[in-house]
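For reference, the structure I am asking about is given below.
Only one protein chain is missing from this complex, and each of the others stays in its spot.
Chain IDs A, B and C follow the sequence of writing; residue 1 opens each chain.
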Amino acid sequence: MSNTVAAPRASGTPDSDPALRGAVRILTPSGERTDEPEYGCQVADVDDEALLALHDDMVVVRRIDTEATNLQRQGELALWPPLLGQEAAQIGSARALRSDDFAFTSYRENGVAYCRGVTPAQLMPVWRGVTASGWDPYSVGMATPQVIIAAQTLHATGYALGLQYDGSDAAAIAYFGDGATSEGDASEALVFAATYKAPVVFFCQNNHWAISEPVTLQSGSSLAGRAAGFGVPSVAVDGNDVLAVMAVTRAALARARAGGGPSFIEAVTYRMGPHTTADDPTRYREPAELEAWRRMDPIDRVEKHLVSRGVLTDERRAETQAHADQVAKAMRDACIGMPDPDPMSLFEHVYAEPHSDIDRQRTRFAAYLDSFEDAR
Amino acid sequence: MSNTVAAPRASGTPDSDPALRGAVRILTPSGERTDEPEYGCQVADVDDEALLALHDDMVVVRRIDTEATNLQRQGELALWPPLLGQEAAQIGSARALRSDDFAFTSYRENGVAYCRGVTPAQLMPVWRGVTASGWDPYSVGMATPQVIIAAQTLHATGYALGLQYDGSDAAAIAYFGDGATSEGDASEALVFAATYKAPVVFFCQNNHWAISEPVTLQSGSSLAGRAAGFGVPSVAVDGNDVLAVMAVTRAALARARAGGGPSFIEAVTYRMGPHTTADDPTRYREPAELEAWRRMDPIDRVEKHLVSRGVLTDERRAETQAHADQVAKAMRDACIGMPDPDPMSLFEHVYAEPHSDIDRQRTRFAAYLDSFEDAR
Amino acid sequence: MSAMTMGGALNAGLRAALTADPKVLVMGEDIGALGGVYRITDGLQREFGPRRVMDTPLAESGILGTAVGLAYRGYRPVCEIQFDGFIYPAFDQIVSQVARMHSRTNGAVKMPITIRVPVGGGIGSAEHHSDSPEAYFAHTPGLRVVSVSNPQDAYDLLQDAIACDDPVLFFEPKRRYHMKAEVDTARSRPAAMGTARVLREGTDATLVTFGGLVQVALAAADAAADEGVSLEVIDLRSLSPIDWVALATSVRRTGRVVIAHEAPESVGLGAELAAGITERCFYFLEHAPVRVTGFDIPFPPSKLERHHLPDLDRMLDGVDAALGRPSSLAEED
Partner (left out) sequence: MSAMTMGGALNAGLRAALTADPKVLVMGEDIGALGGVYRITDGLQREFGPRRVMDTPLAESGILGTAVGLAYRGYRPVCEIQFDGFIYPAFDQIVSQVARMHSRTNGAVKMPITIRVPVGGGIGSAEHHSDSPEAYFAHTPGLRVVSVSNPQDAYDLLQDAIACDDPVLFFEPKRRYHMKAEVDTARSRPAAMGTARVLREGTDATLVTFGGLVQVALAAADAAADEGVSLEVIDLRSLSPIDWVALATSVRRTGRVVIAHEAPESVGLGAELAAGITERCFYFLEHAPVRVTGFDIPFPPSKLERHHLPDLDRMLDGVDAALGRPSSLAEED
């Protein structure tokens, strides 16, 4: 049996990357704002001030990411999935949402959560292991992180169907990765969304890796092309260009609100960090690849642009940095102070209504715990 | 909440059918053999004699279908899934296979089974309910019928991967329906096949209905287009044109044998009968639709052609009819004579190696049956 | 009161639920124009429209995953899985999403999803059309599991299940769809969910079963009575939670129990019933609980199913074992 490689390993550098070729781009890596014929109009209103705000968002979520990674190293968090490198994809899309839209995400969308109004403090408990969810989904219009790959694509589709039935012009958006596109659920979601013309946006962050597997192992061709085959209009966008991401997301949301049904967005970006704090990327990817992508850093190009526009002054930088530090501190304080949950909370919320087997086990466990009290 | 129809009901007549538009066709409904530029060469060798043989196949499998339906009505079979209307799709593709190729089908591919060498007698036991499989898959190069929709698309992909590893130039072919394309497994099979360039042909019979659901409920756009989005070359063919079906299947098999990887074929045909003998199509589809498709009958056009060629003489017709009747009789005889299985066979083949729990239950059940003997 | 088949009672129960609450949706394969392969949803799409009674694409994970999203949005989806054997593609969405969403979100998101499944054998079906998958779901925290055996319970429990804020697996024994009985549609009776029901009182042994085997158990009790053996017959109805009080009350009186179900024996619901009853009635038991179940084999071809499925004779063989009489189930050594 021959041993030729079943699938290419390397995931490709930006220059050679087929996914990036033809992807919608407005802000070039060198910081030049071009007028993109088809989508440019979607962000015509995004002036220097607005762009500075997006820059602030990106700096803050990157700071959150760094702080959380440190907290994990210090044993304050059990795990953390960094978004380093995906700031533009998450901020550009999340800032295109309306408060009554609803996001269903994976575990990596902490930047999206930040934009939805999830407080940094609320980001901590799940990764510290004190609860399965840090916030009430309805209070922020975002579901809690989904660990089962691609499962949320169907939830977003069903929620969108509900919006359609309610006569609302809000939309649902599903965030998932390149690897997720291989799961049957992701394809079934495209089928259901297309059939019912559900107002849902499928936002795929192609960060080129699914843990150690390159996107080339998940698909023989472009992910954006995948959706088109289901009758779902799709577009590939430079995922490290916050303006372009916002533009295509706004266009997709507009289609959904107008009854035009689902859309698929492939945001071509790169996971600059490890899969999670438990991962070691040096085992499976070339340093050169990472280096090449560093030149595409989503924050750099915005700064270059804003500097060239003369609006990102030293004062402004300092303000942003101060904001980021303050957010990071709030997060750290909330994390470190967090008490362990009450053992008896084990039995809470398993059911919404009384369940006799749970009640029996609760009673017995309470007696069990008491037996230790008595022992003292 | 408005009640506008979530999805169109009617499945479309041949004239209005988007799937048929642009589908490969060689033999027109009026029986004219055209030279199709791209695929015509694949069947250049199919002369009058060869076409007469295909005609014989189609007449025989239709006869098998009729006989089996009668056997079910007479209570000799528990159920039967007719292939009426899909003879060209099944014969044209199955006759393109080599004996060392391997077919993984659903429950409806009795025409394929016939071509693989499954005897009419072997078709009966499963539908009579005496065994889960009527033949040894390895003896005919065809798996036993798969009831779980789309599951076999992955089995074909895995088998094809095995062929590739063995250095064989044989191929696997998966038969499934339009409804099956909605199952996650069908999409995952496309992903795996594309990634590993597995020598597998995905043969989708779009017979326009999944029990009572029109294909329009399964897909917003063409099924052939679906596969292209996964990087799997695909083509739509007039599924009622036995020559065109054979041509595109041969082309797909050639690609597989040459290491070109998977292909997808959408054979646009029509389920002229009920889903199974237990179904009542009048509850959900327009008689007019069926009428329109009758004009596309896969056998008619071959007969028109062969008559115009002067080779389908009355003698020849009689021979074919006699062949069909003889096959039908053999099938009926085998079916009616079939004894019920031995109760103790319940425990056979659950495991390939001894299993103590099964052994205990077998022993006890034998004792249980004996207790009745004793009672006598 | 009006005479209904179990299928008719389910149809009436769905109609009542759709009428009572605009958030109730019915979804599944072939449930619209066809009315479902068993006609349980017959006429509902015509009456309530294609949005409240939705034909779905052919994908079970898609059906349940979409239902989760609809529930997230405040709807109460009633999903039909066409046959028992076709629920497995949806297993991940059911076990990891439907069952855990309420606890995952600390109670913020409710999953009032009812999953209707025609189950079991006895009707000569093809492969994958006769499974009894209740154990998989009764073992899964976060789910409630109900199995109905007659038209009245079908009508009542289906509405209870839809009204319940927790996800409910609702098992309908195919072989009883045509069973006819008087049904009181007044909904005056207290909700039955979570409770078992003593169908026949007896003193010598307790015979516990559910779903399609309940009628068989009653017939077995008749036959036993002819031989002077008095059996108490209990219809479990709720498989999660289990009505232990009803079971213990009966077994402490009779001292002997026979448990019957169609599913394979190993790690089946009968194992839980036997273990739980032994825990509660150990000092009252005259004999170990006896299990009369399907064998540990994939559901066999239809011509063999009558040998695989517990019938009157096998139940009586189990009763003999429980009474310490000669039986093929006599204790192992």
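Here is the rule we go by: a contact is a pair of C-beta atoms (placed from the backbone, for glycine too) under 8 Å apart; a residue touches a chain by one contact, two chains touch by 3 or more.
What you are looking at is a predicted structure, and each value in this text was computed from that prediction instead of being measured.
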| item | value |
| --- | --- |
| Partners of the unshown chain among those that are drawn | A, B, C |
| Residue of C:48, C:88 or C:170 touching the missing chain in the full complex | C:88 |
| Hidden partner chain, touching residue among C:191, C:219 or C:248 | C:248 |
| Contact partner of the left-out chain, one of B:132, B:211, B:228 or B:328 | B:132 |
| Sole contact to the chain not displayed, among B:61, B:84, B:156 or B:327 | B:156 |
| Contact footprint on subunit C, counting only the chain that is left out | 61, 85, 88-89, 91-92, 95-96, 99-100, 103-104, 127-128, 135-136, 138-142, 240, 242, 244, 248, 263-264, 266-272, 274-276, 278-280, 282, 285, 287-291, 295-298, 331-333 |
| Missing-chain contacts mapped onto subunit B | 102, 104, 131-133, 136-138, 143-144, 148, 151, 153-163, 165-166, 172, 184-185, 188-189, 191-192, 195, 348-353, 355-358 |
| Where the unshown chain meets subunit A, residue by residue | 1-7, 9, 78-79, 107, 126-132, 147-149, 179-180, 182-185, 210-213, 217-218, 278, 283-284, 340-341, 343, 345-347, 350, 357-358, 360-361, 364-365, 367-368, 371-372 |
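Methods note: only the chains that are shown with their structure count from here on.
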| item | value |
| --- | --- |
| Chain separated most widely from subunit C, comparing mean CA positions | A |
| Between subunit C and subunit B, distance of the C-alpha-averaged centres to the nearest whole Å | 35 |
| Where subunit A and subunit B are represented by their mean Cα positions, the distance between them in whole Å | 43 |
| Touching two or more other chains - residues of subunit A | 165-166, 184-185, 188, 191, 195 |
| Touching two or more other chains - residue numbers and ranges from subunit C | 51, 56-57, 59, 61-62, 89 |
